[in-house]
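Would you mind keeping the following structure in view while I ask a few things?
Note that this complex is displayed minus one protein chain, with the remaining chains in position.
And now, subunit A:
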Amino acid sequence: MKKLSARRRHPLAAVVVLLLALAATGGLYAAFAPADKAQADDTAQSLAIDEGKKLYAVGCSSCHGTGGQGSSDGPSLVGVGAAAVDFQVGTGRMPLQQQGAQAPKKKVIYNQAQIDQLAAYISSLGAGPSVPTEKQYSPDGADIAKGGELFRTNCAQCHNFTGKGGALTHGKYAPSLEDVSPKHIYEAMQTGPQNMPSFPDTTMPEKEKKDIIAYLDAVNGEKTESPGGLELGGLGPVSEGLFGWIFGLGSLIAVAVWVAARTAKAKKS
């Protein structure tokens, strides 16, 4: 100890301490840092990122900036995650056709491989929710009734009782959830696209998302039956009232005209 304390004031002491501290920090980091991140930079993944970067430069950078930092025409994409890319590009919302109240669902421009490459590039800009696996979003084994309750509590105020969609302010809207794939519904809940709030796993656990997807599949899916006959859009009393006036009262008035035209007078002439 005497030796050490004697050299305490040696000109190189500070350098030695600094080196030791650096070695400790680096060693600790190497021991505890997530291994996959460190290894990600080899082969396929970095290739995907490179390809994604090229696609990004052509299709997205004019609005979102050359490095995904965002501009006056589009938000920053740092930290939005692969799930957001998969949803926005996978449903055709991106690339945007024109600026407006909201990006509409339209024809998908990229194939799934390209979308994955774009997603890889965007997630390399900053950590965010990743694309869910099929096990996470498949409606199998979920509680449909519970999903219905969750849907009515969290979603129906914008998307209507069974997900037929609804209006928001100034031309914005909650789109219809018909024919939306379970994966995209899951991603939408996870990332909160456009005007939708996000429901991360901390507020809505994976299990509940699955329940909601199962409910939508049951009441608004391909196999859904409408026990009462024509659904009339599933929009409630407005379409029912229109139908009642036009086809109900309309045909009754037609019948009345027909009955009135068939009078006993006709026989006389």
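A few notes on this one:
Keep in mind that, in the parts below, a residue touches a chain if its C-beta (ideal position, glycine included) is under 8 Å from a C-beta of that chain, and two chains touch if they have at least 3 such contacts; residues count from 1.
The rule we apply is simple: contacts and distances are computed from a predicted model.
For the chain of the complex excluded from view, the name given in UniProt is "Cytochrome bc1 complex cytochrome b subunit" [choices: "Cytochrome bc1 complex cytochrome b subunit", "NADH-quinone oxidoreductase subunit H", "ATP-binding cassette domain-containing protein" or "Sugar ABC transporter permease"]. The omitted chain makes contact with just one of the residues A:A23, A:A57, A:A127 or A:V257: A:V257. When the missing chain is restored to the complex, the residue among A:A30, A:A113, A:A127 or A:A145 that touches it is A:A145. Check A:L12, A:A44 or A:L230 against the missing chain and you find that the one touching it is A:L230.
Against the chain not shown here, subunit A presents residues 101, 143-146, 148-149, 152-153, 156-162, 164-171, 173-174, 215, 218-219, 226-232, 234-245, 247-249, 251-253, 255-257, 259-261, 263-265.
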